[in-house]
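Shown here: the complex without one of its protein chains, the others still in place.
And now, subunit A:
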Amino acid sequence: MTKKKAEQPTESSQAAVVLEKPESQLKEMWESLSEDKAAITGLVVITFLALLAIFGPLIMPYDPNFSDMTKSFVQPGAEHWFGTDQLGRDIFSRIIAGTRISLTVGLSAVAISLTVGVVLGSIAGYSGGKTDTIIMRFMDMMLAIPSILLAIAFMAALGKGIDKAVIAIGLVSIPEYARIVRGCILSVKENDYVQAARVIGNKNSRIIFKHILPNVLSSIVVRATLGISTAVLDTAALGFLGLGVQPPAAEWGDMLGRARGFIFTAPYTLIFPGIAITLTVLAFNLLGDGLRDALDPKFRKN
């Protein structure tokens, strides 16, 4: 009897748990993500970098642009943690300063190409026919030119400066997103559940946003996280060519490029910016992988 009594509450509470209003998609995603150690590591690093980008100037030991030629190529040590570069600037301070530029460029370039690419790819993939042909042939034309060359061409038209670099890098990677989104939509579009959405009376726009895009989101998210790292590297390349970041502003790729002549004499001038880039790219990739799993109910843990 007592046993029965003891059992009953658990049963009802279990039922209550099951019947509970489902947590919102976001909360479920977060729960799944928080169990993924790699993704959390990535998220922690990204958060750290973001904080560094915001509050960097407060913790910089030196002015990142202050040049003291008497102290060029100082070995890493107590005074200069990461050493100094050929112009005697503190590398640690410059890396912190570079965080802001790299993250801003990465995120905003990806935001541009993602928005335009998803819209164009969705239209092309969903409507098909002539619209598809026109949009995709235009994308092919852009893809036919090497991306860095195209970015240089855009920069030549837009002018110098980091904001122009963002736009150029963003525009250049539109075709990649458009292609990926179109391909995914083509494969998802033929699914019965998309037809089912039509049968129950959905409008085209709702079918795209509610039934198709959520099912291609994972590939887009993964591509976008990789895109951030590509954007960081592209900025570096443009900076190296004197088109992106204008000296003396600190930017990791630019630092790498300028220090490449001292790889044997002062390797630390390359190693630290390199580590910063690698760490950022790795963090975004780890987060991207975790997000892919968290976004798909099938891969969600428990």
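Here, a residue touches a chain if its C-beta (ideal position, glycine included) is under 8 Å from a C-beta of that chain, and two chains touch if they have at least 3 such contacts; residues count from 1.
The rule is short, and it goes like this: contacts and distances are computed from a predicted model.
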item	value
Name per UniProt, for the chain absent here [options: "Fe-S cluster assembly protein SufD", "ATP-binding cassette domain-containing protein", "NADH-quinone oxidoreductase subunit A" or "YeeE/YedE family protein"]	"ATP-binding cassette domain-containing protein"
Identified contact with the non-displayed chain, of A:Thr47, A:Thr115, A:Gln195 or A:Thr278	A:Gln195
From A:Pro57, A:Pro146, A:Pro214 or A:Pro248, residue that would touch the chain that is not displayed	A:Pro214
Footprint left on subunit A by the chain that the document does not show	15, 18-19, 22, 191-193, 195-203, 206, 211, 214-215, 296-298
